[in-house]
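A single protein chain has been omitted from the complex, and every remaining protein chain is retained in its original position.
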Amino acid sequence: ADIKIGIAEALTGGAAQYGVAISNGFQLAAEEINAKGGINGNKITLVIEDEQGKKEESINVFKKLIFQDKVLMIFGPTLSNSMFAAGPVANAAKTVVFGTSVTANGITDVGPYVFRNSVMESDVLPVTVATATKHYQLKKVAVIYGNDDAFTKSGYDVFKKVLEEQKLPVTTTETYVKGDVDFKAQLTKIKGSNPDAVVCSCLAEEAANIMLQARGLGIKAPFIGGNGFNSPKLFEISKLAGEGTFVGSPWSNTNPAPANQAFVAAYQKKYKAEPNQFAAQAYDALNVAAAALKDIKLSGDIVADREALKNALPKATISGATGPFKFRPAKTRSGQPGGWDADQKPFIYLVKGGKFTLYSSK
Amino acid sequence: MLEQQLLNALTLGSVYALFALGFTLVFGVLAVINLSHGAVFMVGSYAALALVTHFDAPLWLAILGAMLISGTIGLLVDVLILKPLRARNAPHLIPMIATIGVGIMLTSAAQGMFGAEVLRFPEETLPAGEFIVGNVHVRALELAIVAIAFILMAVLFTLIKRTQLGRALRAIAESPKAAWLLGINVEGLFHVTSFVAAALGGVAGVLIGLDFNAITPQMGQPILHKGIAVIILGGMGDIRGALIGGLFLGFAEVISKAYLSSQMGDAVAFGLLFLILLVRPSGLFGRKLERKA
Amino acid sequence: MEWFNDFWSTYSTLVFSVGVHALLALSIWLTLSCGLLSLANAAFMGIGAYVSALLTLQLGWSFPAVLLAGGLAPALVALIIGAPVLRLSGVYLAMATLAFGEVVRITVLNLEITGGPEGLNGIPLLTEGWHIALILALTLYGLARLRRSKVGRAFEAIKEDEVAARLMGIDVDRYKLLAFVLGAVIAGVAGALNAHFTFFISPREYGFENAVDIITMAVLGGTANLIGPVLGASIITLLPELLRSLHDFRSFVNGAVLVLVVLFLPKGIWDPRRFRGWLQRVKGGRA
Amino acid sequence: MSVLLRVRDLAVAYGHIEAVKGLTFHLNTGEITALVGANGAGKSTTLLALSGLLKPARGKIEFDGEDITALPAHQIVKRGVVQVAEGRAILTTLTVAENLVLGAYTRTDKAEIAASLDEVYALFPRLKDRADQFAGNLSGGEQQMLAIGRALMAKPKLLLLDEPSMGLAPIMVQEIFRTLVEINRRGLTILLVEQNVRQALKIARHGYVIETGEIVLADSGENLLANPKVEEAYLGG
Partner (left out) sequence: MSDPTLLSIRNVGKHFGGLHVLQDVSFEVPAGSIYGLIGPNGAGKTTVFNLVTGLLEPSNGTIEFMGNSLVGLPPQRITHRGIARTFQNIRIFKEMSLLENVMVGMHDHLNYSPAAIFFNTGACRSAEKRARERAFELLSWVGLEHKSDMLADNLSYGDQRKLEFARALATEPKLLLLDEPVAGMNPSEKTILMEEIRNIRDRGYGVFMIEHDMRFVMGLCDRIAVLNFGRIIAEGTPDEVRNNPDVIEAYLGKEDEA
């Protein structure tokens, strides 16, 4: 029998640019798995629904997938906010929900059925900042982040903590809001504070504009970014403005590992476009689930199968586009049994010639 | 840094003003808050982009083309939707809701055609030119935006205040019935206004798309939001108001980001707007006729 | 029965949303019936949602108490800003209330206790179907009574001509404030209900677009009487769900439907006068 | 004598209710014709239909030999049919002078327009005093003057007047009627709707009496004045 898997991503609305890439990643992975004969002979079918990046819509989509389509598990949703609303629904229905792009703190507090392979900023940023500080001999940095978005704000919170821990003084902290395209006021202020580097918790599209406008204003300092920077788009747009940027991330299109190169090539072939980290993580996520599914015998009783998957998934490991992957149990605030976070080692990249290059300290 | 910030404020303010010009024109003449103006602005950007990338059109031609395309959309919206609504005496919020629908359609059509991700003009099409005066970095494109905003404002303002056409437009704005009786082709002028306003929105889209270089199906939303603030701050349908309101908002935003806190940029801008409205209940240039009975 | 269970577990949230949206549409209907184009109701909903969620999460208040607070908190705010703001009219009022909403949203965004942009999560599921049904029924009944009383007539009169209304002995300022505050109460309670069945709230849900959505529901449904807003809320909420199978074309069709409805039913979907017209035509045709 | 306007079986409806139920009448070139009737008889409705602001349910309107039934309002004005509407339709947010200049919207000759403006100011000096004020601030009677003056600015061939004397002081009413006679003598055809029935019929060559949307009497002005039925119903006994 086919294995029905639900995909709930934002395919329209403001978060569509991420949701669409994610959904592409899933479809590519499903195709590859099915082309190789499926899982223990069972083909994967994806039920893809648009959750529009809205919380009520996510709940509705989750309920439809769980109770009406009776999917085995759900991937998604795109935004952390939506996961906070829809995650409890899946958890209460004892159905695995697997987020690939939800990085906010507390997501896996929702319950034991909640999984994610999105690497948390708190795993990435300390290393990134430390490496950059050493490389550039940084004395002081400026910070800019998007303050109305859960993703960039929680990234900032981590940055702030890391900078405090590493005793790196901050000259000024600037914010912008989603949809802003003009960052010159903030950048002019940053320029006036004369930092050695600019720490940036932003999504790639905004980051590219920030870099361009920074150079336009005569800021020479290099950038340090988190997860959000990780898209080939960054350099398509910012060209050489991003030279010298440090990025910590589990994935890069230039990572030479064969699994990754195969993914990048397959993606380009299918979609005539460069993949990004969102697509890569989605691609890997489906492969992780496939690995777990291999080990269980599906009974056809949806309740039992869902439970079996929930028990098998934590043990699944793969080596995918984002490198070796395994889960680790989440530490929850309340002490209740929580879900599962990614346990993955990030790579540090330095941008050279408009490309991510794996950084190795001399 | 102050000089740089003042320049930043001037350009941002001009961007708002440029967007608001067409918006306020429709508002002033048709008395419709056209919530599809943001989407038309977005269409302008994509149209120019498509002309440049697919047809290798030079920039000036692309801008003209974008004006034509967005203007046509404005015209179609007026002919196909607003005109029947006028004929049916729709209550005043109804046309606004229709334009919300149009906005949704345009946005999803753009996403269908161009995808959800951010697109850019190819670098070689961007007008180069950047100079440094003292400590201030200026780009040619920014100067162009400022200049165009001011020029368009001046042209439109003179047109409306001093010409027979302008008087006719104001007559329509107040009472279409009275205008018909004066021999004014009211429907015709509604169409023209819709076309011109949308074309202006289209130009704004191209210029701002070029300047900030981030074209997405959603790009019209945030600026629409600001645009509403601008035209109401300036005074309903007032052309000067669009410019002054735009500059005001630009300065409020930039200065509060620069000297207070960037978190507070919008809060300060909207807070000030709130206060200004309390003092001037009809906006900066709006006036209320005092006569009551 | 099993069919119903399946249906209910899939669509209960949707049904809840219809109820909450109906409340919101009624809240704006109330202010509109007094001629006030207010965009503050989304912000009032947000205040109700945050106050109630915080009371539940931090102080563990009982649900009825939380709902009450969710209605009263925005009412208090409305009372304070009402006096200065309601001197404005038309789009200027819309703008001032919109600006107020923005300030509220940005404040929530920058406060510690509200969780900033990450919002509040883990709100327990306390709202049940009958809560919404009861509150909606009470609201409908109350508004229906109001409409037929001198208060309702005063609202209408103010909407049409403030000066003439004053000269009929109506204290225009007080009645406007009344409409504004009552609208805030309804919106606040709606927000409180919503917060307790969606597990999560964040500042993004109470911004400009939502304010416009609320107005759309009321106006699309028709503002001639109370059926309109409820109908409008139902359609706007259910339409995306009904169109789900269209996938890529969904939001395009959604927009198109909005345009078409407005185009062919310009007085709103529920338009008693049109119905009367039809009736007359039918009668006339027979005679 | 030539017929300037010919109306055949004109019917106008608001929704399902016919307010005008098949009027047939004509106006001779160069004459004043009066249309009188009680409140709600359908006089204003008729005038609005003639100007193209209401679309007739049936019937035909011919102006100067041309069928204008289906023409849009501005085309009708262009052909020289100008109306001073009930309720004046003053543009309150424009100044008095701007209102007047807009009256000449369909004309192009600058010099002639200026001459017309002087004539109007000569006729209503009060308007000249108030030229730069917003028309909305004018008193009721001043607005009435403005409405008439504005219509004259169009240099009409046919002037439709809907209760021009409404709200005017007696001295002004006399002035208006004198003016109407004067401009009529210069060749302008006038259709006059008036509640001031006595004066209207005095200056009108022909008159029609309409009741609930139908013409019930048609005769010369003189005869109508002398008609006991008219006397009783419209002249207050």
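Going in written order, the chains are labelled A, B, C and D, and every chain counts its residues from 1.
By definition in this document, contacts are C-beta pairs under 8 Å (C-beta built on N, C-alpha and C of every residue); 3 or more make two chains touch, one makes a residue touch a chain.
Keep in mind that this is a model prediction, so the values were computed, not measured.
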Touch with the omitted chain, as defined above, among C:146, C:195, C:214 or C:235: C:146
Absent-chain contact - pick from C:111, C:133, C:167 or C:242: C:167
Per the touch definition above, residue among D:57, D:71, D:131 or D:235 touching the missing chain: D:235
Touch list for subunit C against the chain that is not drawn: 142, 145-146, 148-151, 153-154, 156-157, 159-161, 163-172
Touching residues (missing chain, whole complex) on subunit D: 14, 36-41, 44, 86-87, 126, 137-142, 144-145, 163, 166-175, 195, 197-199, 232-237
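Methods note: only the chains that are shown with their structure count from here on.
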Subunit A to subunit B, fewest steps along touching chains: 1
A-C or C-D - the one linked by more C-beta pairs in contact: A-C
Farthest chain (mean CA position) relative to subunit A: D
Between subunit D and subunit C, distance of the C-alpha-averaged centres to the nearest whole Å: 49
Distance between the centres, which are taken as Cα means, of subunit C and subunit A, whole angstrom: 36
Numbers and ranges of subunit D residues touching at least 2 other chains: none
In subunit C, residues with contacts to at least two other chains: 109-110, 248, 251
Chain contact graph, described as a line, ring, star, complete graph or other shape: other
Subunit D-facing residues of subunit C, complex: 277, 280-281, 284
Of subunit C, residues touching subunit A in the complex: 6, 9-14, 17, 109-110, 116-119, 121-122, 125, 198-200, 202-205, 240-241, 244, 247-248, 250-251
List of subunit C residues in touch with subunit B within their complex: 37, 84-85, 87-89, 91-92, 94-96, 98-100, 102-103, 106-107, 109-110, 163, 208-209, 212, 215-216, 219-220, 223, 248-249, 251-252, 254-259, 262-263, 266-268
